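Certain chains of the assembly are absent from this excerpt, and the rest are unmoved.
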Amino acid sequence: MWDYTDKVMELFYNPKNQGLLEDDREPGIAVVFGEVGSIACGDALRLHLKIEVNSDKILDSRFQTFGCTSAIASSSALTELIKGLTLDEALKVTNKEIADFLGGLPEAKMHCSVMGQEALEAAIYKYRGIPLAVHEEDEGALVCSCFGISESKIRRVIR
Amino acid sequence: MQTCIYLDNNATTRVDPEVVEAMLPYLSEYYGNPSSMHSFGGQVGKVVKQARQQVAALIGADDSEIIFTSCGTEGDNAAIRAALQAQPDKRHIVTTQVEHPAVLNVCKQLETQGYTVTYLSVNRQGQIDLDELAASMTGNTALVTIMYANNETGVVFPIEQIGLRVKEYGAIFHVDAVQAVGKIPLNMKTSTVDLLTLSGHKLHAPKGIGALYVRRGVRFRPLLVGGHQERGRRAGTENVPGIVALGKAAEIELAHLAATTNKQKQLRDRLEKTLLETIPNCEVNGDVFDGKLRKNRLPNTTNIGFKYIEGEAILLSLNQFGICASSGSACTSGSLEPSHVLRSMGLPYTTLHGSIRFSLSRYTTDAEVDTVLAVMPGIIERLRALSPFNND
């Protein structure tokens, strides 16, 4: 049984900013999304941003998450944290800040918050036209090695 | 106190109040050691004997064939080690990819100790292939260890058909029947099984007690070595209250087996059928063929895959309504990996991560099933609305 904080539970049961952002082609406004993970990995996040082009500010943000309780809560937390920030400021948001916003995450679940950071990076890089650096396959701390599942591409970004 | 609609009976069960009552005197007045030389201890020896008969009766065995253990895991470990020690020259083991970790991890360890292990595959229905079994057997095969019924899907293996092939090769046949005992009738007298594991807390006895059936004539070496308890086959002061409890639980299961099983099956079928009807994009994992459910499943278990969403999120949502279910087995539920059983069945990724097991007991009521049926569609809909894959 995971020991989730009340904040995690609250954002899981009543997530803020779920869904997607339509691009209304408003002048001076850009809408992009970034994606990480896949259904094969067992977790995935699509993060949508509405950006004010002149100021580089994030006006709004929405998420769609396939994943566990903490992935959903982390995604929701991230959208809250980055609203109003400039893109450069948002890029500095760490997964630790996401976890702190949630009042902490169980150690084995810290990686669920990394996904948010990565999706944000993906969205901003896409907006800026920068190719995304390929992430090393990070083995991380194995939680269970008994079935030797290392051949699968399950993401293991821990802490 | 926090109660719940408990549909996680393959993880553990409620102890029958009659069982608690039966064991209580042995937690208080009758605390003697059955091996003691005084009649205060000796009187306790008698109830241990009675409990042994009760457990034997449930599986159609002789009471001399029953060894009390502390849990299913101990039974599995002891059986596998004993079978290998009895035939030190043979170095090959056959098992399946979908065993419980209590068998699978022992086999993994044995591979590092010079044993070769064949892990039989299962098909999309969770069933093994008897031809693959036959092809894997050699004169070097010491042991075939295959579960009676799978804890995650409830799929039942054709144990006696397997046993016939095992006997052709003179191997020892161990069956992990932890999920089968008390749910389907067993009769060791007419069986090919040599060693059979059961665990109390899966059949309304408490945790901390189990039993291992060892067919008369099968050589046995103890896993726990020490005093002469259990006729030298399991050392350690007897867990008298646990033994009495297991005996009583066995007696109750035997008396009600047919009736409770039928009722559970009806409830399970209704739960399963209605979920499939009211929720789009979901399917039963295990024992389905050409879209039709077949008959090789435990009466109390259903494992359903809900596409595009993740199991833990479903479990926590159910938890909010006081409903207890599970994904994977309890001992793997802390891990982040998808179930090895469902993976071995080749489930597509879309459902692999979103599969939930409901396991009923004789305490499950119609009203409880109704509650689950009432809340599940909303839970699935809400989580799917959050998912990026739903509309792909």
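Order of writing sets the chain letters: A and B. Residues in each chain are counted from 1.
As a convention for this text, contacts are C-beta pairs under 8 Å (C-beta built on N, C-alpha and C of every residue); 3 or more make two chains touch, one makes a residue touch a chain.
Quick caveat: nothing in here was measured; it's all calculated off a predicted structure.
Only one copy of each distinct protein chain is drawn here, although the full complex in this structure file has the stoichiometry A x1, B x2.
What we mean here is this: only the chains that are shown with their structure count from here on.
Mean C-alpha positions place subunit A and subunit B at a centre distance of 39 Å. Considering their complex, residues 101, 104-105, 108, 308-310, 312-313, 316-317, 320, 332, 334-338, 340, 343, 349-350, 352-353, 385-389 of subunit B touch subunit A.
Residues of subunit A touching subunit B in their complex: 2, 4, 9, 12-13, 15, 18-19, 35, 38-40, 42-46, 63-69, 71-72, 108, 143-144, 146-147, 149, 154.
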